[in-house]
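Note that one protein chain is taken out, while the other chains of the complex remain in position.
Then we have chain A:
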Amino acid sequence: MFTVKAWSKGRARSGILQIVGGSSCEIAIETPALLLSTRKGLPAFISPDLLPSLPSPDSHILQFSPLHFLEGLTPETMANCGGLHQMLGLHEYGFAAVPRDSIVCLPECNGTNKIGASFETPCGRLLIKSLEYMKMISSMKPNLWATLADEVPAWVSIKRNKNSVDRTVRWLDECIALSSTGGAVFGAIVGGSSVEERRRCAQEVAKRNVSGYWLGGFGLGESMDERSPLLNAVTCMGSDLRIIYPSKSRGRFVALGFQVLQGIASGVDLFDSTYIYDLTIGGFALIFPFDQIERNVSDSQPSAIGGDQTKINLKATVYRKDISPIVDGCSCYACQNHTKAYINHLLNVHEMLAQILLEIHNTHHYLGFFRAIRQAIKEGKFEQFRQQFIENRRHQIFAASLAHQAGKSCTLC
């Protein structure tokens, strides 16, 4: 199912993940790849007939949270519908089930006990036991699924952290025992911000029959610097693993771009990010150039208002009369058909079409970033790519702050 094709210096690697979608169509996805986050199996705003306009096959792997369906659909009905592929009519797509989604279904460590994991969901706080969870999984028949985890924030006590590892490993055993479908099992790895616990958890999980690892408990209070050793602690063993790394993205893109690059540098293959959703809701569009290694140009001027050099806020009044597409030369549906002025207007009048167009563009753009990373790994230039990225960011931030200061001094004069 998963084969590594190229290694760069260090742990960064590129591979191919082969999965079988609904009605047995084969999908081959190159890693490192992005899992598109969805609400109930469909992207938040992109309707299924617009999905094919996204780059293929990069966009053909979707992440969903089984807990979303607790709002309306029983596992029995799901099973009657014939699983998620059948129910959504997306046969050429792969689905990865992850208990939490980082948007509306969040882990709640205080509510979790030895019986099950607690989540804040749109239908209230729920305690999910492994039995219930497996019932959902077997009715939905996802291609990959992560086991139930007790995710704890970075600041919990050592004892609670230890407990969470023990529980997670126990639930892993239960889930594997209860699993009846052919989906690939991804063992959850937790351990908060303790390298030892992380390592212990990873070793325990590696003993089981799992096809991959899901790194849980990130983005819950640990710092960026702490993260590298934590990641390295769990990715040091094994060579043929797929790993989902939920990057918590409530922050600036710089951090996120670094996070993705950091994850890839540690050997993470699949990324499950809510970044696109957050951008779309905020009215932002990604504009950063991701093929800068190839072009080697840094002619970007600090002119974009209402954003940094990576994204623009289309709500800003400067785009009121801007009849250019979001990114010149972008081949996404939004850039091919609509202008910044129109999206600005749609945002002003709170029309949902704005979010549809923004999500299409941002997904398209972000997938392009991943494509550039894969290219760099294949050419053995990943470290260069990463350095360049960081360098450019620093340069831009510096230039922006200079411009800001210049503007300030001007107003003072």
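We adopt the following convention: a residue touches a chain if its C-beta (ideal position, glycine included) is under 8 Å from a C-beta of that chain, and two chains touch if they have at least 3 such contacts; residues count from 1.
In this text, contacts and distances are computed from a predicted model.
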Undepicted complex member, UniProt protein name, chosen from "Queuine tRNA-ribosyltransferase catalytic subunit 1", "Centromere protein X", "ribose-phosphate diphosphokinase" or "Vacuolar protein sorting-associated protein 21": "Queuine tRNA-ribosyltransferase catalytic subunit 1"
Touching residue (missing chain; options A:Arg39, A:Lys129, A:Arg170 or A:Lys315): A:Arg39
Selected from A:Ile115, A:Ile158, A:Ile323 or A:Ala403 as touching the chain missing from the view: A:Ile323
Absent chain, residues of chain A that touch it: 39-40, 42-45, 47-50, 69, 71-74, 76-77, 80-81, 87-89, 122, 320-321, 323, 333, 337-339, 341-342, 344-346, 348-353, 355-357
